[in-house]
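Just below is one structure, and these are the notes that go with it.
Every protein chain of the complex appears in place save one, which is left out.
The first chain written gets the first letter, and so on, giving A, B and C; residue counts start at 1 in each chain.
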Amino acid sequence: MIKVLFFARLQEEIGKESMEVEKAGVSVSDLKKWLAATHHLPHMTQTMAAINENYANDDDIVNEGDTIAFIPPVSGG
Amino acid sequence: MIKVLFFARLQEEIGKESMEVEKAGVSVSDLKKWLAATHHLPHMTQTMAAINENYANDDDIVNEGDTIAFIPPVSGG
Amino acid sequence: MADDLFAVTDKPVSIGEITQKVIRPECGAVTTFTGTVRELTNGKRTLSLEYHAYKSMAVKMLEQIGQEIQEKWPDTLAAITHRTGHLQISDIAVVIAVSSPHRKAAYEANQYAIERIKEIVPIWKKEHWADGTKWVGDQLETTAYPQGKPPKGDAL
Partner (left out) sequence: MADDLFAVTDKPVSIGEITQKVIRPECGAVTTFTGTVRELTNGKRTLSLEYHAYKSMAVKMLEQIGQEIQEKWPDTLAAITHRTGHLQISDIAVVIAVSSPHRKAAYEANQYAIERIKEIVPIWKKEHWADGTKWVGDQLETTAYPQGKPPKGDAL
């Protein structure tokens, strides 16, 4: 089980802050594609990911128990 | 009559904040020389002058009723 | 101590308080940057703003910016607090304070901090206008993160 967090516009599009999915072992980029396809999220390709609060690369693997956050381009400051 | 103001080290050297002198019509540089000679002020050459709160040149004339201030290199901030 | 220096909060932020955190006997210069809600952007009137944060990671990224600053300008000390929630025009969104023995480093490090916040800290701004709302930074015309990750901290 991995925990997925959504923020900002992505959170509004999917209608929830987080979800749990049985996808341990998948790459960040495959998880993005799967979420985009199953939840109609057209902006996933512009979205960064962080695994356990560290920015991740598209080919990083999400392991059992990890928290992955999808991070649209930030606009703080 | 012109009013002369002293600040910082110059004020300590001459022992007063201000004095009045009958020197209307004199140039800034001549007034500096006169003060340096009569009051033993060795640092007058490094001192700027302001007439009525505006920085003055050495050849500017100090007129009757003017206030001239002698301004050692500033060190605010 | 580091926990105090870097924070994300839904309460109003005090410029004086954040600045006082970095004032030290060995310092003569402190720069403070205050980001406020601006009414007009490209001629369009903002009514209010909403800031949303991935709070735990945002604090971690602010701490990382603090570390980057101490590596680049070794004698400086930084404190940053970012606000979240609904903000009105002129409300304070972020305060960055940097102290240093001399002023040049304090200005440079402060400017570096705000640039890095806009690059790596997971905080988002939603503009509220008379005719709608929009999450800033979620359009194709803004940063696209070509490497999939935000840039490393070697800009300055």
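Just so it is clear, contacts are C-beta pairs under 8 Å (C-beta built on N, C-alpha and C of every residue); 3 or more make two chains touch, one makes a residue touch a chain.
What you see is a predicted model, and the numbers here were worked out from it, not measured in a lab.
Novice: If I'm reading the header right, one chain is hidden. Which shown chains does it touch across the whole complex?
Specialist: The chain that is not shown touches these displayed chains: B, C.
Novice: In the complete complex, which positions of chain B touch the hidden chain?
Specialist: Touch with the absent chain occurs at residues 5, 7-9, 11-12, 43, 46, 48-50, 53, 55-58, 69, 71-77.
Novice: Which parts of chain C face the unshown chain closely enough to count as touching?
Specialist: On the chain C side, contact with the omitted chain comes from 14-16, 19-20, 23-40, 89-90, 99, 101, 103, 106-107, 110-111, 114.
In this section, only the chains that are shown with their structure count from here on.
Novice: Roughly how far is chain B from chain C, going centre to centre by Cα mean, in whole Å?
Specialist: Centre separation, chain B to chain C: 49 Å.
Novice: Would you give the residues of chain A that are in contact with at least 2 other chains, written as numbers and ranges?
Specialist: There are none in chain A.
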